[in-house]
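Of the protein chains in this complex, one is absent; all others appear in place.
The chains carry the letters A, B, C, D and E, assigned in the order they are written, with residues numbered from 1 in each.
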Amino acid sequence: MIDTLLTHDNIALAGDLANRIDANTSAITETTFLSNNLWIMVAAALVFVMHLGFSALEAGFVRRKNVVNILFKNAMIIAIGLLSYWLCGFGLMYPGEAFSGSFFGFAGFGLNPGETGQTSAYGDYTYYTDFIFQAMFAATCATIVSGAVAERIKLEAFLLFSTLFVAISYPITGMWKWGYGWLDALGFYDFAGSTLVHSVGGWGALAAVMLLGPRLGKYTSKGIKPIPGHSMPMAAIGVFLLWFGWYGFNGGSVLSADPAGVSLVFVTTSLAAAAGAVGAFLTSFTLFKSHDLSMVLNGILGGLVGITAGADQMSPNEAVIVGLVAGVIIPISVVAFDKAKLDDPVGATSVHLVCGIWGTLAVGLLGSKAGMDQFINQLIGIGAVGLFTFTFAFLLFFLLKKTIGIRVHDEEEDRGLDIIEHDMSAYNL
Amino acid sequence: MIDTLLTHDNIALAGDLANRIDANTSAITETTFLSNNLWIMVAAALVFVMHLGFSALEAGFVRRKNVVNILFKNAMIIAIGLLSYWLCGFGLMYPGEAFSGSFFGFAGFGLNPGETGQTSAYGDYTYYTDFIFQAMFAATCATIVSGAVAERIKLEAFLLFSTLFVAISYPITGMWKWGYGWLDALGFYDFAGSTLVHSVGGWGALAAVMLLGPRLGKYTSKGIKPIPGHSMPMAAIGVFLLWFGWYGFNGGSVLSADPAGVSLVFVTTSLAAAAGAVGAFLTSFTLFKSHDLSMVLNGILGGLVGITAGADQMSPNEAVIVGLVAGVIIPISVVAFDKAKLDDPVGATSVHLVCGIWGTLAVGLLGSKAGMDQFINQLIGIGAVGLFTFTFAFLLFFLLKKTIGIRVHDEEEDRGLDIIEHDMSAYNL
Amino acid sequence: MIDTLLTHDNIALAGDLANRIDANTSAITETTFLSNNLWIMVAAALVFVMHLGFSALEAGFVRRKNVVNILFKNAMIIAIGLLSYWLCGFGLMYPGEAFSGSFFGFAGFGLNPGETGQTSAYGDYTYYTDFIFQAMFAATCATIVSGAVAERIKLEAFLLFSTLFVAISYPITGMWKWGYGWLDALGFYDFAGSTLVHSVGGWGALAAVMLLGPRLGKYTSKGIKPIPGHSMPMAAIGVFLLWFGWYGFNGGSVLSADPAGVSLVFVTTSLAAAAGAVGAFLTSFTLFKSHDLSMVLNGILGGLVGITAGADQMSPNEAVIVGLVAGVIIPISVVAFDKAKLDDPVGATSVHLVCGIWGTLAVGLLGSKAGMDQFINQLIGIGAVGLFTFTFAFLLFFLLKKTIGIRVHDEEEDRGLDIIEHDMSAYNL
Amino acid sequence: MKKIEAIVRLSKFDDIRDALADIGVLFFTLSDVKGFGLQKEKRVYRGSTYDPDYIARLQIDILATDDKAGEIVKTIKEAGRTGKVGDGKIIMFDIDKVYRIRNEEEDKDAI
Amino acid sequence: MKKIEAIVRLSKFDDIRDALADIGVLFFTLSDVKGFGLQKEKRVYRGSTYDPDYIARLQIDILATDDKAGEIVKTIKEAGRTGKVGDGKIIMFDIDKVYRIRNEEEDKDAI
Partner (left out) sequence: MKKIEAIVRLSKFDDIRDALADIGVLFFTLSDVKGFGLQKEKRVYRGSTYDPDYIARLQIDILATDDKAGEIVKTIKEAGRTGKVGDGKIIMFDIDKVYRIRNEEEDKDAI
């Protein structure tokens, strides 16, 4: 009887222990959730720094008379980017399971975490963390355009374009892959957005540059007349900050703080950037017999853009190759665009479009996903996203050109956008 | 008998299991503690970045001849802030339970983590984490003053003022709320310091500006003669860095890495900043027919200051409203201060004082705490802190004015503080 | 029988519970591992920011005509540093247990995480995290040299030197302590690298400065003619960023996110930096009757370098002393090097070498390790590392001097390295 | 020999340089100056509209032989003209001597 | 016609401009120059005290008719004077021709 009692007690005790174990298990889930979520938030803040990086880089690469303008655009882009992503971008890009495999979907306006959005039931991070991390990405694609159209675009036209580009075009193609749309179903791979973010920005930049035409005096009868940026230190600071932010961009794209995953991404990202610098250094020295800082800076960015699609799929050695190739591409691409009289003051098309394409293709050539099938999927993804984005951007810019106009008058361009659009100078006594 | 033995074994086994469960439970506590603490440390580092942000913003908004001076002041402020907070500020602001609900308390000089301060027994973070996070905040209020008094204050007077302001005034009013003093008991709410940090800095700035008088040549018989800052890029970089740092300022003020809490704060902070930019953009364009970068930059800061009091209480939509209103306030307030001939080169009073008040009031109007009672509590808090701080700052500056003097001679002001106080120029060949 | 059954069930149940407890225990290990690893990765990103800090500081402290050159060098250094550390540096510095207590070892080229490198079996962080954190450190020592040799060194010579310095010299002496070599066995203590990183860079800088000679026109028959840096704001921004990055440099060197350990390090690091500012402020004002911003900035760095060796061993009060002394040392040391006609444009030898030595000695004088034995060990470590590094650097530079040459022609120096080596200017219209 | 000093618009500099090159004038000295004149610009800073008083301009200094001077003035006038207020001024005055530092050439030979 | 060149203190520029405006001289050209003269300044950088050799100054160039020139010089002298070493210099010399680029006005009409 005593025994029986004891065993009954045992059962109760075991039940009690089981409850306590369950409590521990869910506490562990919560604490892992807390750490994962923390990393994605920190990563979001790092991606924010990229907007500062872009601002500094672009400001450094334009002339003194257009510096206020580029800063104004970049300050407004991040604001517009966040607000439009809050309004509809997030809903368009992540429409939910119902739209899996499709071309378009919409979860509705604004944010709606629902019952469980802010709990671990939502995933490795909260709904709001998800939103803010994605929102920081969104504005990036417009910032890329901003640099390419610098020094000649009308402010209103640019702001209108950016709003629609970030609010509509970017989330639609983003949904194709990251929102579980058709490209995802197909097997297209783009880890952190060589195509979905950088090439998208690059296509927008290309469309804009084609419709805008070059800056006055860039392509003369006597050949190309380079227009040096007004501050190399500012550009260099911008690139370092972009590199710093990229740890959040790529590292956060693991979508958890998984030690193996994130640390590999840190290594591949770092080595690709470093190799990009070396590739651009050697190539530009070979081609131009000069140690061109602007090329090395673009080479770093090229390496970063290049590794972005496969940062989690490459070994360190492969990352070095991806970066090196990107670095080699940069000087060649910059010169090629110039030959084609496509005037891009900051090299956004070379860095984001060309290296974005290279990086996306690299996933089919190197790393754990390499293979013919993957390569074809990568090509389809690049083509589809490119076609949609270029068409969208081209039509939108064309419409703006025919209506409000996209380019300032020659006289205004000559005087500089700072005085014309902002009635102020970047530098004063 | 065997049974009995078994059951006895069972009991032993159960005890063993229970011990192991307990070990797990406390290990979970430790690991959660580790993660929470990690976030607050990272947040402290981010708040540190704000000092760089302030330095760059203020340096950008003054003339070339006063740049070394403003940088010198800002470098010394963070040093003085940390040291004085170590010496007595922390003890004054967090005097301990014994002083709950009171107006004043003191835990003693220096740091004393005690037996348990560095363990999870202390809370979600260690004593030293607590100190360093709070210490980073403390210096902020003096930095705010630094911008407003730029280009004309005597260095010694300013350093003396800052030391006493950070060491005494700031922790006393801080204690009223965050140190569990009377305002906390009353129900006043100020999440991350719209009032306790930003308005405090703003009141100090106002007192100083009133006693100092405007810069030479600012208010002439022919009207206001604006004195443009010497470098808009530097100001813009400063604002982006402040925004970045604000993720630590507001995000860290959750005082844990709680995923739901911190991610909401990230979203409200981001959206308010973005809305602040848009609000200032639209208002300044409407009022002045110009795209004034300096207003958009101040608008971003206004939005950030505005959301600071209720960043954890607002929904994303409400955060947009708070930010938008702050952005609208900025241009109006800047002009109003100028009309009142209160010369504030960087707009510190508009950004930190006016938007600080707006943000604190907003907690009573919007968000989960909104209500008449709360609104009145907010008014009381704003009034009490304002009265104390303004009086303290005014008297201190008045004393300094009557003794060592607070303003450089006209000739020195004309020549610039860099040569006069530092025998050097900010820019050289 | 029922009882027996029950007890048998109990045993099964207990086994089940034990398994679930074990699962929890290892889940806890994983989540703690995840958080620790996260911190070291974030710390690595912060150390990366130091390279931006160095770039800005050094760019600010040179003349306009050499700004592109210094930026180019710094951009290449981080690239070279990461790549050479990947190629062989990591293998030389952490050769593995087999080489414990020895002077030299090599684990082989490239990275090899092995089976368990990316799991918690490796330690508190993954193999790749280990690599990237260490790799970020490695490039630092070359960056330190970069500032000291600025404005007159040949680009190729510098890049060659840096590659070999980072790939060979730095990891060998690093191995002596951090790779469990003979200095570690001896009891030498250097928490985050006052000696292993900063003094190493400083010795390299000293050797280079001795062989290079001063900049033209610095030491004239009429005395020292200071050559002011071209941009104090850039230098100040650099110092703030270095301070920010130091939270990763020192904080990450705890090698886990241990709350007590890291938070103490944050406090000691912050207070030492602050005290360094105050020490340099007071000393330079006493000596030169001037508020020299460049000294205060160096004072902050001196405080940071000083605390680096014992950041985890000092109490806050002791940290203040360490920083204060470092701050006092700076102006005296800068003047002494100038008297010795060792021309160091950025003060790298004073900041990194002298304060590095001071900080390493301080571990024997203050804090929990203080004592005669420790002091002697510290002296041995300083001497051994200094001897090896200085010899290595001196011989290498000497070899370069006799072969490709290390210094540009006087005319080229006069014209500036930007035009001579890079065919471009830092600032344009 | 004459010295010609022309205060011109920034935006017209390229045209002027090309026009000068066409008449064989490839050597001159340029400086940044601030012109206080009839032309005004609007500036807005922190809500206050103001006039910065001056406009950035370029000063072109050309040394010329007496016979060439007239043509140079004419060229600058034509290439630098927009017809709107603010086109600038040209002055001309006699100088005693011109020396080339590089060698011992003087006056006409040195120009 | 005369050209007047005045090297003045930065700090006196506003006074000079106002004084010139009072006598109807609203048009002139300004440039930043470095003055090497009697006045010295102290600089300290990284522990070494030195003299930067020069002081930043402004050069005001005014074209004037012969009858107006004297008044202009007098005005600048009065408004620019502090009485301390370093107030600067004014020179005046004859010029042959003044042209207005905007139209065909010359000499007196162009000033």
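Operating definition for what follows: contacts are C-beta pairs under 8 Å (C-beta built on N, C-alpha and C of every residue); 3 or more make two chains touch, one makes a residue touch a chain.
The model shown is predicted, which means the values in this text are computed figures rather than measured ones.
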Omitted chain - touching chains that are shown: A, C, D, E
Chain not shown: contacting residue from A:L155, A:L282 or A:V335: A:V335
Candidate in contact with the missing chain, chosen from A:A167, A:M295 or A:A348: A:M295
Interface with the unshown chain - residue positions in chain A: 223-228, 284, 287-290, 292, 294-295, 331, 334-335, 338, 347
Those residues of chain C which, in the complete complex, touch the missing chain: 217, 411, 414-415, 419, 422-424
Touching residues (missing chain, whole complex) on chain D: 3, 17, 26-32, 61, 63, 93-103, 110
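By our rule, only the chains that are shown with their structure count from here on.
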Chains touching both chain A and chain D: B
Of A-B and B-E, pair with higher C-beta contact tally: A-B
Inter-chain centre distance, chain B versus chain D - centres from mean C-alpha coordinates, in Å: 53
Multi-chain contact residues (two or more partners), chain D: 43-45, 49
Multi-partner residues of chain B (at least 2 other chains): 3, 7, 10, 14, 17, 21, 24, 28, 31, 35, 38, 42, 228, 231, 237, 290, 292, 294, 422-425
Pairwise chain contacts, counting only pairs that touch as defined: A-B, A-C, A-D, B-C, B-D, B-E, C-E, D-E
